[in-house]
Structure formats: structure tokens, C-alpha cells
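What you see is the complex with one protein chain gone and the rest in place.
To keep things simple, chains are lettered A, B and C as they appear, and every chain counts its residues starting from 1.
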Amino acid sequence: MDKYKIASGFAPFSPCADRFNVAGYRDPLSLDEQFSAAARIQGLEGVGLDYPYQFAKPSEVQPLLGKTGLRFVTLEIGLYPDRKWRNGTYTAPDPGIRREAIEMSKRALEVAAELGAEDVLLWPGQDGFDYPFQSDYGRFWKLLVEGIGEVAAHRPDVRIAIEYKRQEPRAHCYVRNAGVLLSLLHELGLDNVGGCIDLGHSLAAGENPGEAVVLLSRAGKLFQVHINDNYRDWDHDLIVGSVTFWETLEFFYWLRRCGWQGWYILDIFPYRIDGGQALQEGVDRTRFLIDLAERVDTEAFRGSLERADVIAAGRELWQKAFK
Amino acid sequence: MDKYKIASGFAPFSPCADRFNVAGYRDPLSLDEQFSAAARIQGLEGVGLDYPYQFAKPSEVQPLLGKTGLRFVTLEIGLYPDRKWRNGTYTAPDPGIRREAIEMSKRALEVAAELGAEDVLLWPGQDGFDYPFQSDYGRFWKLLVEGIGEVAAHRPDVRIAIEYKRQEPRAHCYVRNAGVLLSLLHELGLDNVGGCIDLGHSLAAGENPGEAVVLLSRAGKLFQVHINDNYRDWDHDLIVGSVTFWETLEFFYWLRRCGWQGWYILDIFPYRIDGGQALQEGVDRTRFLIDLAERVDTEAFRGSLERADVIAAGRELWQKAFK
Amino acid sequence: MDKYKIASGFAPFSPCADRFNVAGYRDPLSLDEQFSAAARIQGLEGVGLDYPYQFAKPSEVQPLLGKTGLRFVTLEIGLYPDRKWRNGTYTAPDPGIRREAIEMSKRALEVAAELGAEDVLLWPGQDGFDYPFQSDYGRFWKLLVEGIGEVAAHRPDVRIAIEYKRQEPRAHCYVRNAGVLLSLLHELGLDNVGGCIDLGHSLAAGENPGEAVVLLSRAGKLFQVHINDNYRDWDHDLIVGSVTFWETLEFFYWLRRCGWQGWYILDIFPYRIDGGQALQEGVDRTRFLIDLAERVDTEAFRGSLERADVIAAGRELWQKAFK
Partner (left out) sequence: MDKYKIASGFAPFSPCADRFNVAGYRDPLSLDEQFSAAARIQGLEGVGLDYPYQFAKPSEVQPLLGKTGLRFVTLEIGLYPDRKWRNGTYTAPDPGIRREAIEMSKRALEVAAELGAEDVLLWPGQDGFDYPFQSDYGRFWKLLVEGIGEVAAHRPDVRIAIEYKRQEPRAHCYVRNAGVLLSLLHELGLDNVGGCIDLGHSLAAGENPGEAVVLLSRAGKLFQVHINDNYRDWDHDLIVGSVTFWETLEFFYWLRRCGWQGWYILDIFPYRIDGGQALQEGVDRTRFLIDLAERVDTEAFRGSLERADVIAAGRELWQKAFK
């Protein structure tokens, strides 16, 4: 079995705009060009795309998958990149908008199934609030549970991974951390709905990402994994391992311990540096981290963790990692 | 019915030491003196005390309650103020320490029942980790669930409120935020176990405290409420309302909307200012905030929240609050 | 003399895009339409515009100023909204880019003088770094000092206000907080160069904004003031006073105490709410805050601050502010 199942979205081949430079830091590419760029990355085996904002029909994607040999790993429901979601999707105060979000999501499940995706990514990033006293929390949480429930019931055979994030684009998002997500999953109680841990979102939520892996895994709910990095302050989507070395390794370590067989999806935004080089560096580091997590996973090391003996664990780590 | 049920612990009448000044910023008082000091606070009607570190037998407390007329609102299990808990209580790697923590907790439930407390506060502040790679998360979470479960089963008639906190005294605590707590409560599935929201802990966890109130309330799990303030960075235990005015008011507002009938327990650490004056100020502001939350709770205001109309809500708030 | 000198940029009348919705949350307006929208805000008396990205020649702006009666308060040098600044402006590794930034800045000073602006805003937001080991700090700080020095020397009669910000668009900006800015101003030693305090940037830098006002004022270096709000975590550019009430009032209080005679420039990004209503609310609150700061500024209150008597100060504040 391939232990290096590494995928990515196409942000590294996109303009990577921000609010101060809305034209972005590089020219846009066509979907075809993006596929070709991705195919040049050594060790990258799969892609994830947003429906319907990156593509509208399977037939747009299938030939490109065939040409490049890339796997269609996950489909992200387009719940964020449109003005109409400004006040939320499943929790929009306007019932027409809510209906639109739900119907689009159902279609997304169909498309994902047709493309043979492993799962669907559901990130309700527009569902939240910016100000105190801007939300009737009880009402909107109920709508969120109902909306996801209706979508998930549409295709019980399609796995849905809900991604949590503290903020951005809203100043506060409802599904803000692993604990809130777990509690939501308990409430939903649906076999085909689980969680996605984005390493950087976990850091920015003040969590230990390895602990988050364990919490979702022991509930049988870890469905998808994203990797990247930041300074625990914001979702900067830096190349994995650039800032946070130890907790990143610990994240890979607990994925291994929890028997993770899925993909490692790079989710980086290389605004100012070459997208292809940044992605290649991300792939190379991911392979190294998978290997290093394996190398440190000895019986003695497991014993140190069981005894909470951080001195012993630390010594072993430094010896194993460094020249 | 009394809508101003306000209580406090005795930190304002304690030395309020810190790691740099372990002798504290004022002289210690006897328990008798602390009760007398508390009785002088206008509008303070109840107390919460730590067992067995502030008192060991009900008979030490009962005469002081009688003398002062203060209510014994909650008993806090002494899971933090002892060197023996350095590596955790229910999650200590040493099984002898775990047993000791569980047995002490059971006795605490007995004592609370004997004193007629509303509930017991269970804050597992020593249960966590300081370093990456210091914890076998799966093992220790399992122990945490089992330990609390055994304690709670000992007296199903005694309500237990679990308090969450991001950190301190550990750099990371397992029960770090409202979401993780809710997920833990789902897993426990025990009627007599619920949650405590400490306003400051919620702010420091990056939450909106009013939303946390709603999340626990809609699960039927809001058992206890603590109030204080900070800069969202650390549990400074400042006087309520000193820094965070709007979200504090919103917290009171959602308590009202969720039908909160319980106590408002002030949990402040006035290191450098007069403890009695600080507590009196806290009580006075709490009464004001309860009243203001009532005053803004109009039909029109509820409508603004349902529509997420923050401009309308904001205008009403400023008109209602300010001279 | 007018004590309510309130101005704004045109972000409230712009699409307010973000990286996930690059088309923005509303349609763009022409400059003419933006001026008209601003003129409808009661109590708004001045504008600040970016050169050369919002306008390229004074003649584009002068008729609109004439038509609306708005004052041209400040000109912001366009050091951020262009792909070419991706690696910095005065600190770009490419000397051609550095030269371009410096020459554009000199022209900006000319234009500002021609338009009768109070000052020029210089925000080096692209000058910083995203990763550890991405910057030769010594080299780039030297270039930053030299670049600003050359620009400022070009027109000693034009005042330049340097704005600090912790991050965004870079993950780390060089001029990150009030202290670093003050130190830079010491090093520059130029009479026509001072600082701009953006209230939200100060909060997000972990400062007390009132203290920042005092630090710059006692050095004679407070040249410009921006107002808005956030959760101390990021530059959300919320309507002033929405989250942070007390420190916002304290900011206005210390501006008063330091003899501030300048403008209050609203710098808000109302992504999802009506721009005009948001700006009107901002203007109304600003007037209220100016008045309230005056009302609390009694001899007794000054005495409380001199004695660090926060209980007395707090009581006076709550009595003065609230109904």
C-alpha cells in the first residue's frame, strides 16, 4: 500500500489574491493549465476541487484526470466563494438562500460520487458572525444541524467531512474547533458525516493538532486531513513544517498511531513565492514527516508517552530527527 | 424569585499569590474572617468553597453559614492545589494517584450533599500537558472519561458541573473549551453531569461566551456560571465588565434568553487592589448587567438578531445602555 | 473650533473582497459615486484616498471635493495594492522595485501638497516576511530607513505619518507596533515624519491603545489617528466601539489629554453590511465617544489615574457612561 498518499488543491496555481491586492500576486491559469502544473509535482498523486466554482460538470474534469493520472480525491462544496453567501449558507437568515445552499450541496454529492471522490469536503466558512449581538445563536445552530442533516441524508453512501475553522472569512465561525465539531457530529449522529482536521486551523484554534487527531479518531470520525502551517494566529496556509516543527511531527505521529490510511491534502497559499516550488517543497516535507513519525514510533517512545515522561521522549526525538 | 443570585469564592480575601511573589499580595485570613468579610458585601448571597483545601468537614462551615446567612452554593473538588496532582488527577500516570483523586471526589460529593450545595464544581485543571509529545492522548482521555464517570455514578443525586479552561496551571488542559466539554458530556451521557461556563475562560478560549451559553443550554447541560474578565489572552480574573463590555452583556443576555435561574458566581483575583471593594464592584456591575440584559430584550431586538441585522441591534444597544 | 473632525476612506463603498471571494461582497462604484455616497453621511467631513490606485491626478479629485464640500484630509501612498510590491517596496530585494516605490512616494508628496492634504499616510504593509529564515533583517531594516528618509527629504514641508501593523498582507510586517515605530522615528530623526495609530492595529498588536497615544504624543510624533475595532486577533476593521468599549473610550480620553486637534479617520471594512449605514454608525459613535471622554475628564478622575486607583476610576466611569 502507498503510504505517501499526497494531494492538493490548486491554490498554488491561482492568483492568491487578498483584500489589499484583489488582482492577486500572479496571473490566473485555466483548469487545464492547473492540472498540468500539478502533474509536474513529483510525488503529488491527487487533487481536490471546488464545485461548482472550479468546475461545473464531471466532464470538465475527467479528461484532465485521465491525461495527468491524478486522482480526484475530494470535492469541496462551494459554500464560500460567492457574494450570495454573505450572511451564511445553511444558516442564512433568508430561506431562499438556505434552500439554494442545500440544493447545491446535494448536487455536489452527486458529482463527487460520479467522479469517484473519496469524500466531500463541507466547510461552512461563511456561517458565523462578525460582531457581538449579530446572531441568534440558538436559531442558527439549529438551522446548521438541519441543513447538514438534509444534505447528508440525500446520499448516505457519500462521506462528508466537515472542516472546522476559528475564523475567516467571518470574524467568528460557528464550527470553530475540534470540540465544537465533535459535538456537532454527536448531534447529527450520521454515519456518513465526519470531520476534517486542517493542521493550521487546529493550531490557530489553540489546540494541539495531534490531540485533535486522537479526539476525532476515537470517535470514529476522522475523515479528512489537510496540512499546512502558521503562527497559531491566523490561517496563513504556509508550507507545512515551516514554523511549527514538533507539533507538526506529533500530528503525523498520531495519525500513524490512529491508523490513518487516507490522504494528506496540502492546503497552502503561496502568495508571493513560486506555487510549483512551494508545493514540491510541501510534498517533500510531507514524505519526510511520514517517515520520521514512523522512525520515532518505538516501544520505548510509546512508553515515555504513557508515563508522560517528556524528558525521555524529547531526548529520543532529538536523537532521531537531527544530524 | 430573586433574580440577583450572586455568589463568590474567597479569592478576594486570600493572599492572591503568583509565581513571582509566592507570599502573596496580602496577609491570609482565617475561614471565619473570610466569611465575615464576604458578609459585608452588599448583595452577595452565596459562597463556593474548595474541599478539602479550604475546609475538611461540614461542621467547619455550617456555623459560619449560620452566622452570616450566606448560602453554600457550590463545592469545588480540590483537584488542583496540591503537589501530588502535578501530573494530573483522574489522568495521572500513577494509578495510586488516580485512585486518590477519585476517592477524594466521591467524598466531596457526600460533603456537598450534606451542606445542601446546588452542585459540585469539577475543574480538572491539572489534567493536561505542557509540552508536545508529553501525552498519550488516547490513554489519558479514556482515563478522564472513566474517572469522571465513576465519581458521578457514586451519587447520581448530586449535580456535577465540569469547568473548562484552555490552560493554567498546565500549558494545555484537556478540557479546553466549550466544544470539547460538550463532546465529553455526550460521551459520558450522565444526567447529573453538566458544564460550567466561566466567562473569562470562554473569552480566553477564543469563543463568544454568549454562544457558549446557547450551546450548552440547548443540550440541557448548563449547570454553573462564573463571571470575571480578561483580555482574551489569559485567565486574569479581573472584575467583570472591566475590559469586555459587549460580549459580557451578550453573555448575560443569552443566559436570560436560555432561562437561566441559577447563580452568578464571581470568580475574581484582585491581586493588588482591595478585595472587598473589588468584590463589591463586581456585585454591583452584575446587578446592572442583569438589568440591562432585561432592558434590551425587546421583540424588536430579538428580530434584529434573527435577521442578523447588526446595525439595528447596535443602535438599540447604544441607546439603551448609554446616557 | 470643530471638535468632531471625522473622516473616512472609501472602503465602505468598495466591494470589500477577501481571498475567498475575490469579486467582493458588493458591486464597485465610480469615484464620483463614492464621493456622493460619502457626502450623504451626516457628520462626515473629510476623506482620505490612495494615490495612484484610487486616483492618479489632483484634477480627478478636486471637482468632487468642490461638489461635495468634503475635505481632502490625507493621501495614502499606494504601497500595497499591486502585485509588483509582492516582496516589499522600500525593502524589495530588487533595486528597480525599490526605486519605483521611492519615486512614486515622492510624487505622492507632491500630489498631497497640491491637494492641500493635512499629511501623507505611509503604510509599508508589504514590507515584512511570511516565513522564518525569509529575511536578512539587518539589510532590509537599513533599506527601510534609507527609503523613508529619501522620500521624506524630498518635501520637508509635507508631513508623513507612518502606520504600524503587526501583520497582513504579510504574516509579519517590519513596522509591527508602536514601540518599533517610535524607535524607527528616533532613528530617522526627521521633523516631518511621525506616526499614525490605527486603533485596531494597536489592539491587534497587544497594546493598550491609550498608552500608545501617550507614547507617541510625549515624543511629539502623533500625526494621524484611525479608528475601528476587532477582537485583538486580526485587523477585522469593524465599526468602532463594537467589541472593545473601554479601551476605545480610553483611547479617546488620552487623545483629549494629549491635546489631539486632528482628524478621527474611520477605517472600517463593512464586508457584509450596508457600507453607508455602517459608516454613519461609526460617525455617530465617534461623536458620542468624543463627548463621553470629555465628560469623564474631571479633576477627581485624573487623580484616580495618578494614584492608579482603578476602583474609584471604574465607579466614575460606570456612573458617567450608563443610564
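To be clear about the criterion, a contact is a pair of C-beta atoms (placed from the backbone, for glycine too) under 8 Å apart; a residue touches a chain by one contact, two chains touch by 3 or more.
Quick caveat, the model's predicted, so the values are computed rather than measured.
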Among the chains presented, those that the missing one touches: A, B, C
Contact residue for the chain not shown (choose from A:154, A:186, A:218 or A:232): A:232
Option from C:123, C:223, C:254 or C:271 whose C-beta touches the chain left out: C:254
Touching residue (missing chain; options C:66, C:96 or C:138): C:138
Hidden-chain contact residue, picked from the options C:177, C:230 or C:286: C:177
Hidden partner interface residues of subunit A, rising order: 206, 231-233, 239, 241-243, 245-247, 273-274, 277-278, 281, 285, 288, 292, 310-311, 314-315, 318, 320-323
Interface residues of subunit B (partner: the chain not displayed): 15-26, 80-83, 86-87, 125, 130-132, 167-169, 171, 230-231, 233-234, 236, 238-239, 242-243, 269, 271-272
Residues of subunit C (touch criterion as defined above) contacting the omitted chain: 87-88, 93, 129-139, 141-142, 166, 172, 174, 176-183, 186-187, 205-208, 210-211, 214-215, 217-219, 246-247, 250, 253-254, 257-258, 302, 305-308, 310, 313-314, 317
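Definition applied: only the chains that are shown with their structure count from here on.
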Numbering shared by both copies at the subunit C-subunit B contact, with half separating same from different: same
Rotation, 0 to 180 degrees and nearest 5, that superposes subunit A on copy subunit B via CA atoms: 180
Geometric centre distance via CA averages, subunit B-subunit A, whole Å: 34
Whole-Å separation of chain centres (CA-atom averages), subunit B against subunit C: 40
Of all residues in subunit A, the ones touching two or more other chains: 87, 130-132
